[in-house]
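Here the complex is missing a single protein chain, while all its other protein chains stay put.
Moving on, here comes chain A:
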Amino acid sequence: LKSLLFYSGTQVKDVIIKPDAPSSLLLDKHADYIAAYGSKKDDYEYTLSEYLRMSGIYWGLTVMDLMGQLSRMNREEIIDFIKACQHECGGISASIGHDPHLLYTLSAVQILCLYDNVDAIDVDKVVEYVKGLQQEDGSFAGDKWGEIDTRFSFCAVATLALLGKLDKINVDKAVEFVLTCMNFDGGFGCRPGSESHAGQIYCCTGFLSLTGQLHQVNADLLGWWLCERQLPSGGLNGRPEKLPDVCYSWWVLASLKIINKIHWIDKAKLRTFILACQDEETGGFADRPGDMVDPFHTLFGVAGLSLLGDEQIKPVNPVLCMPEDVLQRVGLQPDLLS
């Protein structure tokens, strides 16, 4: 199903979209797919991905909310689960018995915002946990073991912004660190000196949006790098000479939206690519046409279509990947460049 295009000695890594690929949005199928996900999984599949369970729940619930189907999920059970995942230190883990981490602390707070119930957990302790992970140079460790990554800077400020506690950390220092990860191509990497990567760029532009520092981005340069991620099939890749992937419809598109350059790509072609990644039988989206579907790509497929203006889906916020109406309720409106 995947193939390479060859022409005149030059090759482009891309896929070909078959004429019979899905071309309309199968929302009901996707809602059924997410609603059933988890109940039919065997032990093996479940254990394999348990280390990221909390984020998995966030992906599933957010896409259900964007499709207006959140009520089909088991609210009480999920909130109890999150409570059981908060640790003494305040941090939240991916699942019960796992160790706490910023990644899952953010996912848990996002879920509780969808349910308008952040008080289910000890918010002050969450704030203390996040605050305690900031380093002298302004960066954030993902957990007590000290790994540094700009992803964690995003998790920290996103968590605190959703809780209205951004003033609890040293924002200036945090900004300083993220800016040291900016590269000559306008993009960002995981640490100073690391390669630009669309996922890290999303985190860093999102971070600068939440901290009110978007003017620090070179929007023309970054926009150029981002729009060059679009391939002949219409799909977006995350770095030069990589295959297109539905999740980059989100990381790249959301970054373009934040810096106000979304019109620099061919939206119609991207829509065609995203729709072709649906599975007509099972529902859900895969990374590329014909591959296995999963909740991760299903959220980012649907969220991407929302950013492209699909009116069957609720408007999504490009910084936090949550429905705009939820953020209005929280009272958070992250900056976008105009």
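We adopt the following convention: a contact is a pair of C-beta atoms (placed from the backbone, for glycine too) under 8 Å apart; a residue touches a chain by one contact, two chains touch by 3 or more; residues count from 1.
The working rule: contacts and distances are computed from a predicted model.
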Given "Protein prenyltransferase alpha subunit repeat containing 1", "Eukaryotic translation initiation factor 2 subunit 2", "Protein TIFY 11d" or "MIP18 family-like domain-containing protein", the protein name in the UniProt record of the chain not shown would be "Protein prenyltransferase alpha subunit repeat containing 1"
For the chain that's not shown, point to the residue among A:G60, A:G90, A:G189 or A:G223 touching it.
A:G189
In the whole complex, of A:G68, A:G212, A:P232 or A:G309, the residue touching the missing chain would be A:P232
Residues of chain A (touch criterion as defined above) contacting the omitted chain
5, 7-13, 42-44, 46-48, 50-52, 93-94, 96-99, 101, 142, 145-147, 184-185, 189-191, 193-195, 197, 228, 232, 239-242
